[in-house]
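Yeah, one chain of the complex is gone here, protein chain that is, but the others are all in their spots.
Note that the chains are named A, B and C in the order they appear, and that numbering of residues resets to 1 at the start of each chain.
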Amino acid sequence: MAEHSNPSTPERGSNKVILDVNNISLSFGGVKALTDISFNVREHEIRAIIGPNGAGKSSMLNCINGVYTPQQGSITFRGQTFSHMSPRQVAEMGVARTFQNLALFKGMNVIDNIMSGRNLKMKSNLFLQALRIGPAAREEAEHREFVEHIIDFLEIQAFRKTPVGRLPYGLQKRVDLGRALAMEPSVLLLDEPMAGMNVEEKQDMCRFVLEVNEEFATTIVLIEHDMSVVMDISDRVVVLDYGKKIGDGTPDEVRQNPEVISAYLGTSH
Amino acid sequence: MLYRENGQFKTSYAADQQIFPIAQDRIGILLLVAFAIVGVPLLADEYLFRAILIPFLILSLAAIGLNILVGYCGQISLGTGAFMAVGAYAAYNFFVRVDGMPVIVAILLGGVCSTLAGVVFGIPSLRIKGLYLAVATLAAQFFFDWAFLRINWFTNNSSSGTVSVADLSLFGIKIDGPLGKYYFCLGFVLVFALLAKNLVRGHIGREWMAMRDMDVAASVIGIRPVYAKLSAFAVSSFIVGVAGALWGFVHLGSWEPAAFNIDRSFQLLFMVIIGGLGSIMGSFFGAAFISVLPIFLSLVLPALGNLFGVTIGTALIAHTELMVFGGLIVFFLIVEPHGLARLWSIGKEKMRLWPFPH
Amino acid sequence: MGPFLETLIGGLMSGMLYSLVALGFVLIFKASGVFNFAQGAMVLFAALAMARFAEWFPALLGFDNKVLANVLAFVAAMAVMVAVAWLIERLVLSKLVNQEGITLLMATLGVTYFLDGFGQTLFGSEIYKIDIGLPKDPMFLFDKVFEGGLLVNKEDLYAAVIAAALVIALSAFFQYTSTGRALRAVADDHQAAQSIGIPLNRIWVIVWAVAGFVALVAGMIWGSKLGVQFSLSLVALKALPVVILGGLTSVPGAIIGGLVIGVGEKLSEVFIGPMLGGGIEIWFGYVLVLFVLLVRPQGLFGEKIIDRV
Partner (left out) sequence: MLTTFPRLMLDHAKARPDAAALREKSFGIWQTTTWAQLATLVRHLACGLAEAGLRRDDHVVVVGDNRPRLYATMLAVQSLGAVPIPLYQDAASTEFVFPINNADVGFAVVENQEQVDKLLEIRAQCPLLGRIWFDDPRGLRKYDEPGLASLDALIESGAARAAHDPGFFDAEVAKLQAADVATMFFTSGTTGNPKGVVHTHGSLLDRARAGAKFDKLTAHEEVLAYMPLAWVGQNTFSYAQWLACGYIVNCPESAATITIDLKEVGPTYYFAPPRIFEGLLTSVMIRMEDASRVKKWLFHTCMAVARRVGPARLDGKPVALLDRIKLALGDWAIYGPLRNSMGLSRVRVAYTAGEAIGPDLFTFFRSIGINLKQLYGSTETAVLVCLQPDNAVFADTVGVPIDGVEIKLTATGEILVKSAGLLKEYYKNPVATAEVLSKDGWYHTGDAGFIDATGQLKIIDRAKDIGRIMGGPNDGAMFAPKYVENKLKFFPHIKEAVVFGDKRSTVCAFINIDVEAVGNWAERRNLPYAGYTDLAQKPEVYALIRECIEKVNADLAGDNLLVGSQIHRFLILHKELDADDGEMTRTRKVKRGYINEKYQVLVEALYDGLSEQFIATAVKFEDGRSGSVSATLKLDDAKTFPAMKKAA
């Protein structure tokens, strides 16, 4: 597997910028979470955001997909610039994400959780759904089939009808990813996809992330704590510390960067 | 124990997504419905129809409506009685003011008006959460209580403030006897239960549950809180409104605002919680439990009294009922916070795994 | 001018009583996150107890001293209320920790039914009087200032004063006693409080006891005003909008909310009511709250809710 999925194969990270974050600043009632952050993401690359706890990594993602509205700065997506977008708009533009501390829909089983990721694509109106005739029924079946492909891809066939609450943590993470994939995103934001996993689970998740990136040509922005993983699979890395950007470049460049070393690599791990 | 699932494999998604994928369940439910249509009329007497079955059916319907809002979409409402009232009074006005207005149409229009009211009073839910919302919905309760009491137009200026409808008929057939009324309600309940089930297992249902379980994640996958919540309020209050209209037209015949006061709201909330939040079947369980319990008590308590040679005064009975009712509610919430539906599904799982432990 | 001021003052005074009941809600919600719907039932229960004890003691012990009777009745009722509060905490809420808010709400509703039934079974369901010697006769204020002065109901005035006194006392209790501080700690963060060795259960029992006490005072005053009867338990519904308006977790909020709504009700009833056919004070408080919440979802003084991802 490994030698065939070498992260830095030439066609990866074609230099076309798909997502551009310009001078984002965000604060909660005086507390500054992000200060003047800028970086860009190229089409089809794996872009990592790293930094110590409380560095503002998650806040950054929340700004990108519209959960938080930054006080200053703008985000350019496929050439369009926005200073504020609703999560809905972001989703419609093809940005999906997973969450650091599982945000699955506890009351639903695996299928329904992933199905919910298809809602943007399901059009039939209330009445048709209530009667479950014609388009409504067809729609349910079609999207179920798509979801089944994801279930197959993530190798969770044995659990498709299990309530997500009953799944072990590692599998819940997969479902979370599955829900995001169900949106057929062009950009996928992953918030610590491997946090709290054991070695095999991490390997699996790595495999999935790389396969998503290759098979579906999905651009991936990922927050991760496990340095080995980051340096392994990401093309370029942004380093945040106390809401400020202190490094940006290829894993090797970042490794050399003294500021980064003192702020992060040196201290933690 | 009763389940034999070998060979029940699904070769299409439609088959896999049906409401009761297991043959034994389908058979069971069919038998139940058949019994309701054929068996019950043979067994039940007038009292049973008037005092238990009809109220049970109508309240189940209302409970289903409320469950969609509270159980599936996670929006607490203490104003259900009000929306029933809107349904009832609106239907009444359509019925008496428009001559030749068929009952069913009137009732459905009642539901429509209730929908509008529901949406209006649902708007706060876009900003307000949890208990704050619960209290906010009380505004609807008290406002409509007042409106139907004080604004005579709604009661067609009836002097007493009491309104009444007579000689209901469906396609020319009179609905007067208890049996006719029973079938009338049963029809509504079966149809709406099915429609409701279809909604909650469709993608709108998933949107509701997503809002309930994790609203931030829901918005990130593109679900609009406005649409999800308001549609829940709309659907919920439509069904509740229809139930209200039935309550007035079929069960009471003549009524005043008190029939839909805050106690009704609480009663319904009890039904969905004890029945099981987020379960259509649970709504029926809850309705059965809450609507039958007081009747049961009022029958049992005097008997008990006589047993010990004490004749219990009506006042005391009333109070004891309150106590036992309250006590049972609490007891129930403590032993099974997820309601009868949960007990049911656990029991079913046990049956499927039999003889192995759950 | 005069009528307006009279209404205003009337509103302020009944508002003071609303705050008193609201205070009961806030205390418990702050400390244990329970929205205690049973507060109203507790008020009724307390009032019934007080009223009946005040009848029974003289009869039993054969004395005829109103003051003594009332004092004894008050003390006894107090004891009863503490017991009731303690039982509710032990038997119901301690069994429901970590349940969802709505489940707890429903549980307290169940308790409400129970207390209503229980109270009336014990103490009877007639209409009873509580006579704590509040003067019933009206009085005129500021007759110097303008013609005829302002007609004010003395009873209301005293009631308001008592209520105010109690509110101040409670605030003091929270500010300056160690228990009070512990309470606030618990309110801010259960885990943290526990970790620094504050016994949650005891705190909760205390809170409930205090709530019981507040209920008693409220019951006493309302009782002597309106007479003790079932409808008394409906004051809870009066107090709900107050609590929400003030913000579930704020003691001052409860007080100000009470005054605002008390005044608002009266004024609206007098000046808008007639146009709408009267009786609008039933819903005025709620509709007012509704609009306030649209602007401030957490109420006037409640803590802002930020949900992190």
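The working rule: a contact is a pair of C-beta atoms (placed from the backbone, for glycine too) under 8 Å apart; a residue touches a chain by one contact, two chains touch by 3 or more.
Treat the numbers as computed from the prediction; the structure is a model and nothing was measured.
A.B. asks: Kindly name the visible chains that come into contact with the excluded chain.
C.D. replies: Computed over the complete complex, the missing chain touches A, B.
A.B. asks: Kindly state which of the options A:Lys57, A:Arg118, A:Arg144 or A:Arg179 is in contact with the chain not pictured.
C.D. replies: Candidates A:Lys57, A:Arg118, A:Arg144 or A:Arg179; residue touching the omitted chain: A:Arg144.
A.B. asks: So that we can see where the missing chain sits, which residues of subunit A does it touch?
C.D. replies: 1, 4-5, 9, 111, 144-145, 148-149, 151-153, 155, 157-158, 160, 211, 214-215
A.B. asks: Name, in rising order, the residues on subunit B that touch the hidden chain in the full complex.
C.D. replies: 1, 3-13, 15-16, 353-357
The definition used in the following text is that only the chains that are shown with their structure count from here on.
A.B. asks: Report the chain whose CA-based centre is farthest from the CA-based centre of subunit B.
C.D. replies: The chain farthest from subunit B, judged by C-alpha centres, is A.
A.B. asks: If I average the Cα coordinates per chain and compare with the overall Cα mean, which chain comes out closest?
C.D. replies: B
A.B. asks: Looking at every pair of chains, which two share the most C-beta contact pairs?
C.D. replies: B-C
A.B. asks: Where the centres are mean C-alpha positions, what is the separation of subunit A from subunit B, in Å?
C.D. replies: From the centre of subunit A to the centre of subunit B is 41 Å.
A.B. asks: Please tell me the distance, in whole Å, between the geometric centres of subunit A and subunit C computed from their C-alpha atoms.
C.D. replies: Centre separation, subunit A to subunit C: 50 Å.
A.B. asks: Roughly how many whole angstrom separate the Cα centroids of subunit B and subunit C?
C.D. replies: 33
A.B. asks: What residues in subunit B touch two or more of the other chains?
C.D. replies: Each of 216-217 in subunit B touches at least two other chains.
A.B. asks: Quick one: which residues in subunit C touch 2 or more of the other chains?
C.D. replies: Each of 309 in subunit C touches at least two other chains.
A.B. asks: Can you list the subunit C residues touching subunit B in their complex?
C.D. replies: Going by the criterion above, the answer is residues 35, 91-92, 95-96, 99-103, 105-107, 109-118, 120-121, 125, 237, 240-241, 243-244, 248, 276-280, 282-283, 286-287, 289-290, 293-294, 297-299, 305, 307, 309.
A.B. asks: Can you list the residues on subunit B that touch subunit C in the complex?
C.D. replies: 70, 76, 123-124, 127-132, 134-136, 138-139, 142-143, 145-146, 149-151, 215-217, 262, 266, 269-270, 273, 315-316, 318-330, 333-334, 337
A.B. asks: Going by the contact rule at the top, pick out the subunit B residues touching subunit A in the complex.
C.D. replies: The touching residues are 12-14, 16-17, 195-196, 198-199, 202-204, 206-207, 209-210, 212-214, 216-224, 231, 235, 278.
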